[in-house]
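Here the complex is missing a single protein chain, while all its other protein chains stay put.
On to subunit A.
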Amino acid sequence: DMDMETDQIYQIDVGNLLAFNPNHRFSSAPSSREELVKECVTEGTKLVQAIADTLFNLPSTETNDGPLVQLPPPTTKLPREKHLPRPKPPTKWEEFALKKGIQKRKKDKIVYDETTDKFKRRHGYDRVNDDNDIPIIEAKASDEPGEDPFAKRLDDKKKRVGKQEKNRLENLKTAAKAGALPSHVQLAVTGLPISGTKTQPKKIGKEALGDVAGLAATSTASGGKFDKKLPGEKPPKKQGKHHKYLPVVPRYGWVDEEKEQTNKVLGKLLSKHSHEILNVGKAINMYNDKKEKKKSGRSDKLKAKKDITKKKPYANKAN
C-alpha cells in the first residue's frame, strides 16, 4: 500500500519569523474540540521547529543578554503604511545655483574683523559687521537732506527679510504642490484676502465670533430661539439679568439655603465689625428718603421743582 507523500516543504520567512504549511488538510473531521486543538498545536510545533532550525544555525554573536543573530530581511511583502517620501523640488536659489555652477562654500564661525583687528563670531553676540555698531555713516552726494541713514538701513534690512520670507513661502508652496513638504512644516491658510487691498484681515477671536453670532440671532423675529445650530455651535449664553432663586421649601436633609442666606446677612450686620460693612448714616438717610417718597406718592424726578417764592397755605397744619 503506497501512501502519496505530501510535499513537506513549508514556506518559511525567517525575517518575519513566519512559516506557512500550504499542504495540510484535515484528513477526517476531528472527533472533538480537544482533538482539533491538539492537531493544530502539533502542526504549529512542526512549523516553529522548522523556523528554529534555520534561526539557530545563523551566525550568532555572544552578548551579555544572550546569543544575538542577524535576521535576514523579510521576504513576505506587506503593504506600507505611508507613501514613499517624494523627492523635494529644487528651490529657486538651488535652480539658479545649478544653472550658474555656484558651489556651496562652508562658512567659518569665526571671522576676522578689520575695524577692531580681532576675530569675532559671524553670528550672535558681539558679531562682525553688526548694524548697531556703526557710529558714523558718511553722507553721499546722492543722499537727500533730512533723511536718516540709520533708519534707512533698518528699513532696508526689514525689506530684505520680508522678501526672503516671501521667497521661502513660495518655495514651500511648490514643495507642498509636489507633496514633498518637510515633515516639521505645515502650511495653513489663515484668512481670505479682501479683493483690492493688500491688508491682512485681522483674526477674529472665538469669543468675538460667538458674540457676533448671538447678535445676528437676536435680529430674527423670534430672537434666535428656533435658529438651526451649526455643528459645534454652543447654545447662547443666558441673556438678561441673572437671578438665582433659592428653593422656597428646602429639600429633605439639605441645608435651608434661604435661612442660611438671611442668617449670613444678619450675622454680618450684628457682628463686631458691622460698622465697616454698614454705613449707618447713609442707611438712615436712605430710609428717610424712602419714607418721604412713599408719602408724596411721586418719584423725585417727576416731581415739579418747588417754587420757594410761592407760599403754601398752611392748610394741613391742624393735622
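Convention: a contact is a pair of C-beta atoms (placed from the backbone, for glycine too) under 8 Å apart; a residue touches a chain by one contact, two chains touch by 3 or more; residues count from 1.
Criterion: contacts and distances are computed from a predicted model.
K.L.:
Could you tell me which of "Ribonuclease P protein subunit p14", "Ribosome production factor 2 homolog", "Sorting nexin-2" or "Large ribosomal subunit protein uL15m" is the UniProt name of the chain missing from the displayed complex?
P.N.:
The correct option from "Ribonuclease P protein subunit p14", "Ribosome production factor 2 homolog", "Sorting nexin-2" or "Large ribosomal subunit protein uL15m" is "Ribosome production factor 2 homolog", the UniProt name of the unshown chain.
K.L.:
In the whole complex, not just what's shown, which of A:85, A:146, A:205 or A:281 touches the removed chain?
P.N.:
Per the contact definition at the top, the residue touching the missing chain is A:85.
K.L.:
Among A:108, A:133, A:156 or A:260, which one touches the chain that has been omitted from the display?
P.N.:
Of the listed residues, the one touching the omitted chain is A:108.
K.L.:
Just the residue numbers, please: which parts of subunit A touch the chain that's not shown?
P.N.:
Looking at subunit A, the ones touching the missing chain are residues 15-26, 33, 36-37, 39-41, 43-45, 47-49, 51-53, 55-57, 60, 63, 65-71, 74, 76-85, 105, 108, 110-112, 119, 162, 165-166, 168-170, 172-173, 183-193, 198, 200-201.
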